[in-house]
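A single protein chain has been omitted; all remaining protein chains appear in their positions.
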Amino acid sequence: MTAETTVPTLRSARAVTRARRRAALAGAVRRYRGQRQGVVGLAVLVVVAAATLLAPFYTDEAELRPINATGGRLDPPNGEFWLGTDEVGRSILLQIIWGARISLQVGILAAVLAVSLGTLVGLLAAHFGGWISWLLMRLTDWFIVLPGLVLAIALVGALGPSRTTIIAAIALTSWAGTARLVRSQTMSIEGRAYLERAKALGAGHWHQMSRHVLPNLMPIVLASATLQVSSAILSEAALSFLGLGDPSQVSWGNILQRAFDAGAISSGAWWYLMPPGVAILLVVLAFTLCGRALETVLNPRMLSSRGGR
Amino acid sequence: MTAALEIDELAVTYRGSRGEIPAVRGVSLRLDAGETLGLAGESGCGKSTVAAAVLRLLPPGTHVSGRILVGGDDVLAMAPAALRAVRWAGASIVFQGAMHALNPVHRVARQIAEPLLVHGTAAKGDAERRAIELMEQVGLPAWRARSYPHQLSGGQRQRVMIAMALACSPQVIIADEATTALDVMIQAQVLTLIKRLVAERGIALVMISHDLSVLAATCSRLAVMYAGRIVEHGPSGDVFATPQHPYTKALSDAFPTVGDPAERRNPRGLAGDPPDPTALPGGCPFHPRCPVALESCATSPVELRGGDDRQAACVLVEPVRPRPRQPEGA
Partner (left out) sequence: MLAPSGLGRSAWREAATVTSPILQAEGVHVRFPTPGGRVARAVDGVDVDLGTGEILAIAGESGCGKTTLARTLLGLERPSAGVVRFRGEALGYSTRALKAHRRAVQLVLQDPSGALNPRHTVYDAVAEGLRIHGIHGGSGGDERQRVATALARAGLRPPERFFLTYPHELSGGQRQRVVIAGALVLEPQVIVADEPVASLDASVRGEILALLLQLRDELGLAAIVVTHDLGLAWNIADRIAVMYLGRVVEDGPVDNVLVAPHHPYTQALVSVLPSSPGAPIVLSGEPPDATQIPGGCRFHPRCHVLAGGGADAVGLAQRCRHDDLLIVRHAGGGSHEVACHVANAVTAER
């Protein structure tokens, strides 16, 4: 049985492409809306993103500086400071809002870098095989085996703490996992009959990789990317907590660090310790839910299969 | 005499995420010991569902009605314990794609012996011996007993499946596309083997395939299924040589007779595709594809009609009226 598509008169190849893209996007959006978890995750992320990006408009960054602090020392949450104050009297809520910028920025950039590098390496290794694959895979194995945190600490220690260094350190320690995944997926995709058909049609390496392999890799890559964002945010928090972060900026990790140094545990200042942790948890969870929903939406196997043997 | 296998108005409806799927819509057939029946049809016609229904291997939640009698006992009404006894000892199935039906981490002799152990027919050492006997009967050398499935070829794996099906000496064997994936020569070997074993042991055999010519050559009777129903049945030679239902004719056309000049450069096929069970055409479900459809075919479905021995569900088939007894001396 054929699909009952209402046939618009498509006069040119470009019109066909536009129509297809529009239909595909509409379909994807519709399917995503059906994933309740994904919608929740996306909502959380939108709220967080809005709060973060609009921060300069509804808060005053100047209040982050210790000299401008107006609150008492380690005050519990009250009417004026919803999440209480830290040891210098600054609003914790303000720090959380502004800390989101750094954490998210570092997390997303590091993840994008890691996934791009990993995908490139995995794709090339799988497609070309031979000594290229051998070389790239040995490199990957090396990076997998390397203890991530130790390498990150070493890098930051050598290059000095700054946002760029942290991004680089996190990316370098997490690209290898994606590379392995992408390589095995690519090998399985390249074994499929439509790659053989593309070759028979005369397709070169670039066409095969960009038109066939990469689109089929996207679900895996996107899912991996969202997980990477989550783990990058956690890594950033860990590094900042250890004092390796950018000391001039507020980030969730260094809020935790200062909380420890200020003796928040012994003084029972839970409002200092919990918010950063909860914030990290929320964002990581939201990314993971979105990632899983995206994977479901983009996976062609979820499309209904029809008869014919 | 009790039939080895009797199916009476079997109807099977799957409950899927997309709603109800009526896979089988009223199938009746009867097989005595030693008889062979070929069940022909294409994807979606319900033939594999019928096979699975005999051993109640359908997914939970499937709605089944009708009766299936194996050696006189209704499988569909049985308690689980009785059903377990019937499975494999009353009726067994040879599946297609032995590669997937065999456990890759167990040696083949152990897999053949498994039904014997499960049914308590034999103790462990005894079961292994019987498994080796069965292997020899299906033409596998005894030293293969300790091989793993991946070490065997396609034809050899299918023989293992047959040995497994014979293990508990069932009354009925159902071969579901058992030779479809094999090369023609291996297929010929396996079919010869099946015919010999069935004749020697007096087993009732139901052979399921889409290849009408193979069924006509192997089985004595032939039944053709379309859209969940039997649309023609009769002695296999007659049904194959002079099909009455247009679908049977199309199916037999799909396998041309090599050597017949009329088939040279003359491939014949049907337009359209086998129907989707959830969206069957009204009236006779075959009418959209039928080359000789009448107007009435779109609205009125037809039951099987014809003689006792040979029937087809087509309005163009004349129902045979029973001849009046001739008075003596006339």
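Each chain gets a letter, A and B, in the order it is written, and its residues are counted from 1.
Keep in mind that, in the parts below, a residue touches a chain if its C-beta (ideal position, glycine included) is under 8 Å from a C-beta of that chain, and two chains touch if they have at least 3 such contacts.
Quick caveat: nothing in here was measured; it's all calculated off a predicted structure.
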Cross-chain touch to the chain not pictured, restricted to B:V24, B:L270 or B:A293, is B:L270
The listed residue (B:S28, B:T121, B:Q137 or B:Q189) that touches the chain absent from the view is B:Q189
Contact with the hidden chain, among A:V145, A:A158 or A:A200, goes to A:A200
Of the candidates B:A79, B:V105, B:V258 or B:A279, the residue in contact with the absent chain is B:V258
Logged for chain A, residues touching the omitted partner chain are 1-3, 5, 7, 9-13, 16, 19-20, 23, 192-194, 196-204, 207, 211-212, 215-216, 300, 303-309
Residues on chain B facing the left-out chain by the touch rule are 42-43, 153, 155, 183-189, 192, 210-214, 216-218, 247, 250-251, 253-259, 261, 263-271, 273-274, 289
